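Note that one protein chain of the assembly has been removed; the remaining protein chains are unaltered in position.
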Amino acid sequence: MESLLEAVSLLVGGDRETWWTIATSVRFSLWSTVFAVIPGVPLGAALFLGRFKGKRAAVALVNAVMAVPTVVVGLFVYSFISRSGPLGSLGLLYAPGGVVLGQALLAFPLVASMSYTGLQKLDPRYGETLLTLGAGPWRRLAAIIREGRYVITQAMLAAFGRVAGEVGVSMMLGGNIRWYTRTMTTTIALDASKGEFERALSLGFVLLALALLVNFLSHLAVRDGR
Amino acid sequence: MDAEAVFEVAGLSFRYERRVAASCASLRVRQGESVAFVGPNGSGKTTMLKLLNGLLGPFDGSISFMGRPIAKNPELRRRSVYVHQHPVLFAGTVRDNLAYALRLKRFGAAEAETRLEDAAERFGIAALLDREAGRLSGGETQRVAVARAVAAGADVLLLDEPTSSMDAEGDAAVRSMLAGLRRSGSTLVFSAHDESLVRELADRVIRFESGRAIAGPGGETE
Partner (left out) sequence: MRLIAKRDAFRAAAVCAALLAASAQAFALGGKEAAPASRPAPANPRVRLATTTSTENSGLLSYLLPFFAEDTGYTVDVVAVGTGAALKLGENADADVLLVHARALEDAFMAAGHGAERRDVMYNDFIVIGPAGDPAGLKGSADAKAAFARLAASGASFVSRGDKSGTHVKELDTWKAAGIAPSGAWYKEAGQGMEQCIIMAEGLQGYTLSDRATYVALKDKTSLAILFDGDPVLFNPYGVITVAPSKNPAINADGAKAFLDWLTSERGQGLIASFKLEGQTMFFPNYKP
């Protein structure tokens, strides 16, 4: 209970660093979600619409990739964006760009997979009708995405949740640098590692509140009586 | 290849979840013909209709439309359409539905308007044009679905149980529509349970059993 009270006082008290950390978490999570959704939703929709040999294998691959631990994803991306790596000159490592990139990679298969399975719940006649009337692939893709916007919003929320609460990639690629790449989750990890459990819990409550807020707002946005 | 052949099927086999959902050794449908698929539920009639319209795949064997394989065949979408048992109409009015189908085929504004009016007249739905598509009866929905496809140029129609679950009035209206299409030379391939419909409209009957197309009375499926 003290943690809950401390959480409230952290927010209300307006400690500069806490506010900055919260803002950074929101910023990184939003951008990561955007970069995961932009390729992820069309991929999921394309998998849904497509009929080709090896479709099953492609879907299985997308699902399997989600089981990779975040630290491994972090290591993988690190090898690319390290100064000694091929993309080193982009200066992404230990900077916000690296965190957003790594988290987007984490969330991308999740978005694709959830869009894919979510679209299967839609009426197949809709896509078939478009196809039979001669709609081209891009039009069908756009139409199916619009038709499935509710399930796609679910996928986006799942992605946001995944990146907002993750620590492995943020630590590895961001370095938890104060005033630069330190987010709520990395702060929580740091506090927990220093034995400051109460403070870690308080921040955890803040994180939870944030996630709830985003969920609520998103459902408002796509409310259509379903 | 028979110049008059609209559809030509050879050695077709389509698997779905490890079992053969539809198979047909050979089938030929000619221009202006009216062919009925009959058989119990789940015997592969709907699957066959969808295959003919390129809505299902991949499959073994070959399906040709107008002498060319249906894969990447622009004629297929230009001239042929599949109509669901319970068709899906788009949000908006009946007019919106017809206009959208015409827009998909990229008709110019003037020609699209003409085609729209003609189709509405021909299918007796002129009075419904400004009605919300979601507020139509079964028979009306069926006619609108056919009208929007024909307005956009379809003359080869694949219909799945066109008069099922319809009231008497709807049934009569659809029968009359189909008869009219047949008279005007459209090619019809439809599945049906109703014997009287088959007798009234079909030149030829193909029987389906457990996914296989079997020779109809009178000999080969050709």
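The letters A and B name the chains in turn, as written, and every chain counts its residues from 1.
Here is the rule we use: a residue touches a chain if its C-beta (ideal position, glycine included) is under 8 Å from a C-beta of that chain, and two chains touch if they have at least 3 such contacts.
Nothing here was measured: the structure is a model prediction, and the numbers come from that model.
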item: Contact with the hidden chain (one of B:99, B:125 or B:159); value: B:99
item: Contact with the hidden chain (one of A:70, A:132, A:176 or A:202); value: A:176
item: Chain not shown: contacting residue from A:23, A:38 or A:208; value: A:23
item: Footprint left on chain A by the chain that the document does not show; value: 14, 16-24, 26-27, 30, 82-84, 88-89, 91, 93-94, 143, 146-147, 149, 175-180, 193-195, 214, 217-218, 220-222, 224
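Note that in this section only the chains that are shown with their structure count from here on.
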item: Distance between chain centroids, defined by C-alpha means - chain A, chain B (Å); value: 44
item: Interfacial residue positions of chain A with respect to chain B in the complex; value: 51-53, 123, 125-126, 128-129, 131-135, 139
item: Residues of chain B touching chain A in the complex; value: 50, 53-58, 77-78, 81-82, 84, 86-88, 101, 104-105, 148-149, 152
